[in-house]
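The other protein chains are all here in position, but one chain of the complex has been omitted.
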Amino acid sequence: MIIKYFSWVKDLAETNEESIELPENVKDIKDLISFLEKKNKKYKEIFSKKHLIKIAVNKEYVNTSFKINKNDEIAFFPPVTGG
Amino acid sequence: MIIKYFSWVKDLAETNEESIELPENVKDIKDLISFLEKKNKKYKEIFSKKHLIKIAVNKEYVNTSFKINKNDEIAFFPPVTGG
Amino acid sequence: MNVITPKIKIQNADFDTNYENNNLIVKNSGALVNFVGTVRGNLQSSEKILSMTLEHYPGMTENEILNIVNKAIKKWEIENVTVIHRVGKLFPRDNIVYVGVSSRHRQNAFDACNFIIDWLKTNAPFWKSEEIEGAKNWVKARDEDTLALKKWDN
Partner (left out) sequence: MNVITPKIKIQNADFDTNYENNNLIVKNSGALVNFVGTVRGNLQSSEKILSMTLEHYPGMTENEILNIVNKAIKKWEIENVTVIHRVGKLFPRDNIVYVGVSSRHRQNAFDACNFIIDWLKTNAPFWKSEEIEGAKNWVKARDEDTLALKKWDN
């Protein structure tokens, strides 16, 4: 699974992209966030701002209950500021 | 007094501009219209479409009760269609 | 409210949207909204329009447009305004009118631009005649243009 980060979420994640092996018990975005938070405290900091974090799966907006698969491309990013 | 005509009012008036001597008893636009209607039947045709005719005095919109003076520039024209 | 010197031009020559837009962008505009009106290729009846002639009432036209623009300046916080209207003979696809408004926040530019063209359409003394095959007709005013003003009633 590919995870992408943008804007200040990328700064906190210290990378714009990473590849992770999806554990069996990670079924949806909520599970993925818990998994990442346990893995490294930088994710704890990112997801402490959960109300600001937008989520996309395969380049479409989803919410935290969205089911994910091992070949998905996930992205976490803050509210957009283009235009 | 100068009277100007535009668009199809000009076609009916057969001129775009004329100079007239203002009679004593012509005090406002209503009087002027009556005066013109008596003068020539082409004006009767113009003002038979009274609900469509817009009036300006010295390049500002006015209504038929507007008082006029002998040095005024009057204009009669149909609803505008620019833009 | 900013001190604004609106640019208002009545001319036969074409206008250059890039040039006009560039002049409207001041240090803190951020947002720019344009309306450009062009000559249509045919009537509702699908009859082909060969050309169009625009006449106006010199002097009154400029006054009326300035009145409209000043109302917009009072109503919305905008940075700059330009209105250019062409007159004379024009052909399908030719530009007729340019309204450009710059502002710090985009909704002000949208509303002011929309307001200016709505009022211009019903108040500025321009008249179009359309040349179609074998005839020249004065264009009738559209009721929709008068109705369009209702949205600015508050």
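Letters are used for the chains, namely A, B and C, taken in the order the chains are written, and counting of residues starts over at 1 for each.
We adopt the following convention: a contact is a pair of C-beta atoms (placed from the backbone, for glycine too) under 8 Å apart; a residue touches a chain by one contact, two chains touch by 3 or more.
The structure presented is a predicted model; accordingly, all values stated were derived computationally and were not measured.
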item: Which displayed chains the unshown chain touches; value: A, C
item: Residues in chain A touching the chain absent from view; value: 4, 6-8, 11, 56, 59-61, 75, 77-83
item: Residues of chain C in contact with the chain not shown; value: 16-18, 21, 25, 27-42, 92-93, 104-107, 109-110, 113-114, 117, 144, 148
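The rule is simple: only the chains that are shown with their structure count from here on.
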item: Most extensive contact between chains (C-beta pair count); value: B-C
item: Chain of greatest Cα-centre distance to chain C; value: A
item: Intercentroid distance (Cα basis), chain C paired with chain B, Å; value: 27
item: Centre-of-Cα separation between chain B and chain A, whole angstrom; value: 73
item: Inter-centroid spacing, chain C versus chain A (mean Cα positions, whole Å); value: 48
item: Multi-partner residues of chain A (each touching 2 or more other chains); value: none
